[in-house]
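Omission of a single protein chain aside, the complex is shown with its protein chains in their original locations.
Labels run A, B and C following the written order; every chain starts at residue 1.
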Amino acid sequence: MAEIVTLAEAVSEFVRDGQTVALEGFTHLIPHAAGHEVIRQGRRDLTLVRMTPDVIYDQMIGMGCARKLIFSWGGNPGVGSLHRFRDAVEHDWPAPLEIEEHSHAGMAAAYVAGASNLPFGTLRAYGGSDLAPHTRVASITCPFTGEELAAVPAIRPDVGIVHAQQADEQGNVQLWGIIGVQKEVLLASHRSIVTVEEIVPELELRPGGVIIPGWAIGAVSVAAGGAHPSYAHSYYERDNAFYVAWDEISRDRDTFTEWMQRHVLDVGATA
Amino acid sequence: MAEIVTLAEAVSEFVRDGQTVALEGFTHLIPHAAGHEVIRQGRRDLTLVRMTPDVIYDQMIGMGCARKLIFSWGGNPGVGSLHRFRDAVEHDWPAPLEIEEHSHAGMAAAYVAGASNLPFGTLRAYGGSDLAPHTRVASITCPFTGEELAAVPAIRPDVGIVHAQQADEQGNVQLWGIIGVQKEVLLASHRSIVTVEEIVPELELRPGGVIIPGWAIGAVSVAAGGAHPSYAHSYYERDNAFYVAWDEISRDRDTFTEWMQRHVLDVGATA
Amino acid sequence: MSSNGHRPYTSDEMMVVAAARRIVNGTVCFVGIGLPSTAANLALRTHAPECVLIYESGTIGTKPSRLPLSIGDGELAETARAVVSVPEIFGYWLQGGRIDVGFLGAAQIDRFGNLNSTVIGDYDHPKVRLPGGGGAPEIAGQAKEVYVLARQTPRSFVEQLDFRTSVGQGDGPGSRERLGFPGAGVTVVITDLGVLEPDPETRELTLTQIFPGVDSAAAVAATGWPLQVARDLVAVDQPTADELAALRALETAK
Partner (left out) sequence: MSSNGHRPYTSDEMMVVAAARRIVNGTVCFVGIGLPSTAANLALRTHAPECVLIYESGTIGTKPSRLPLSIGDGELAETARAVVSVPEIFGYWLQGGRIDVGFLGAAQIDRFGNLNSTVIGDYDHPKVRLPGGGGAPEIAGQAKEVYVLARQTPRSFVEQLDFRTSVGQGDGPGSRERLGFPGAGVTVVITDLGVLEPDPETRELTLTQIFPGVDSAAAVAATGWPLQVARDLVAVDQPTADELAALRALETAK
């Protein structure tokens, strides 16, 4: 059964330097609060996994948490580039960033394989693309038809972290709206942390709701507003203005560093 | 967009002798009305696919619709044997029945592969079992770890048939309760028929509800009570007494034939 | 034990109670219909209120108020913590390695706890065609442990299976490891006479516990292979009044 602890406790108990850590949430329920806590606790040399590294990974990369990034699309959605991500890849600042790049379909198949305890996922992909020689993909032959398909290695993070709307006292979790790959990353990871908007006495299944039983989760922590500037369906909307503002904040190394100091490092986990 | 027609029209338009036809519904929403219509229209030489052939397949096999059965568990749930299925396998009555037998996990993976337009599904299965030499399974090696896993050929029925609770006028379908493999069989099949309890003006997403867009479905037909003696969650309960009674009805060839004549052949599709 | 030392109960009741007693609170159980479902639900209602019942129909954490006749009864979905698709229950949950104990029955079982639920006689020309494996082969392969419930007779506890549907201890020591199965396989067989467990060395099922009013000779006579009997054979307590009351309430609930 999931232990219900503070986010600071969950991160310090589960997240270690050098681990493979996936913070997921596909354009919704992005676990910003948890990412900020990882930054505050000064984790280093992480292999960060995420289909769509956006602002939260730009911050973690810019603050030097990451040694490697496994991803399929890295940008500021609807705005443009991730300047800290680009600075790391283009100029090794603050540290060199090794990348393992996939397509969305490849990452999704790799998470499904991980959740299913299979060593690889199979899909029709990568053919004719220049990505194949730069990433971990192999060819696999159908034993019945002889067709050649692509195989991607399963993703099995040491720690998977997602944000959801609700949990109950037993740590059972419900999320709804765009559900992304949250279930897959939780089940693919060896240990998992779920931050939630609130803990409710009784989880009532919503239309479109996905429930993850508490016994399949490591720790649950309350982080109201923990997805901001992303959004939590039925709780608050996406802060589109912040995504636009981030373009300016993140463009310059000093502006970025000052902003992170003031808005993340100097702020407690409960804020 | 799905055409909304009578069940008799849907079956006569889509189902042809010699085709591979899957009627699914895992212990819930079993499409009995559709199976009866296939029997009434006298379809022959079908390859019938179903994870859990139970009473409806016992009836279709006993009435001579099937040449082959692809399945993973064939019994009368909670009661015992399927006497018509056994008579066909053990004594070739009314016709010899070729069988391709899998485990539930194998069938599920084969449907997922079919729905995903992949030629095979991968799973950890069949090892050490006597089933492997009697069925279609192959060994496949992980290109990353060298592990040996099982591969099953994708199931791509000519026609997939399921029963659901509701559709709207555009043929969008919603089912809820135990959802089984209904979505997978609909998406794995070249053409599909969905029978529903009722057509509603507006589909309202339920907790646990699964919606299949009408444009991904071939035909939708109203068949109120169409799952009986199985059940339709929120509409009617499982007729457990009938499953018990079927053991007696189906034990004897003549009793069975008379029962089918009176309750299926002499009855119209609308009943 | 109850105050009343002598109490009538059936051998099936003793079997179900003995199975339920083995379920530790919090255990994640993958259960089929029949005696296994009864045993798991009895545990849930007595000493193991937090054990998690999963049925292959996709219902997770179900707490049925009455015993289901089929693994897909609406009651299971209505009382479940979550309902998932059949591909997901086998892929993410069973194969995913999240099941502590899988419960199985069978028409035939051999000395290594391998199970036959497919056919009696030759596969292509069967004497009796049984329902088949269903979820059993993967439950046997991937649950961390497997408990088997079966009435003990020479016809069902056989020297040689007609067909191996599900692997218990395979061909003995090292067999499961060679097959790459993560789980421990069949770790206990609970019958209407007593309890059999694999010998630590030989992996062969050995009579380790005996039910009240049964002697080991009866168990040996009911077994199609020369059944080994543990030197320290344990006498099992008869069902307590509370266990019987809970079990009978469960079975009469409509």
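In this section, a residue touches a chain if its C-beta (ideal position, glycine included) is under 8 Å from a C-beta of that chain, and two chains touch if they have at least 3 such contacts.
In this text the structure is predicted, and so the values were computed from the model without any measurement.
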### Task
Kindly name the visible chains that come into contact with the excluded chain.
A, B
### Task
Have a look at A:14, A:215 or A:231 and name the one touching the chain we're not showing.
A:231
### Task
From the listed residues B:179, B:194 or B:211, report the one that touches the chain absent from this view.
B:211
#### Entry: Options A:111, A:246 or A:259, residue touching the unrepresented chain
A:111
### Residue ranges of chain A at the interface with the undisplayed chain
26-28, 51-52, 71-75, 77-78, 81-82, 85-86, 89-90, 101, 103-105, 108-109, 111-112, 123-131, 134, 147-148, 177-181, 183-184, 208, 231, 233, 237-238, 240, 243
### Task
With the missing chain put back, which residues of chain B would touch it? List them for me.
1, 112, 115-118, 172, 183-184, 187, 211-213, 215-216
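Following the convention adopted for this analysis, only the chains that are shown with their structure count from here on.
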### Task
Just give me the whole-number Å value for how far the CA centre of chain A lies from that of chain B.
39
### Task
Averaged over CA atoms, how far is the centre of chain B from the centre of chain C? Could you give it in whole Å?
29
#### Entry: Junction residues of chain A, two or more chains touched
116-118
### Query
Which residues does chain C have that touch at least 2 chains other than itself?
91, 95
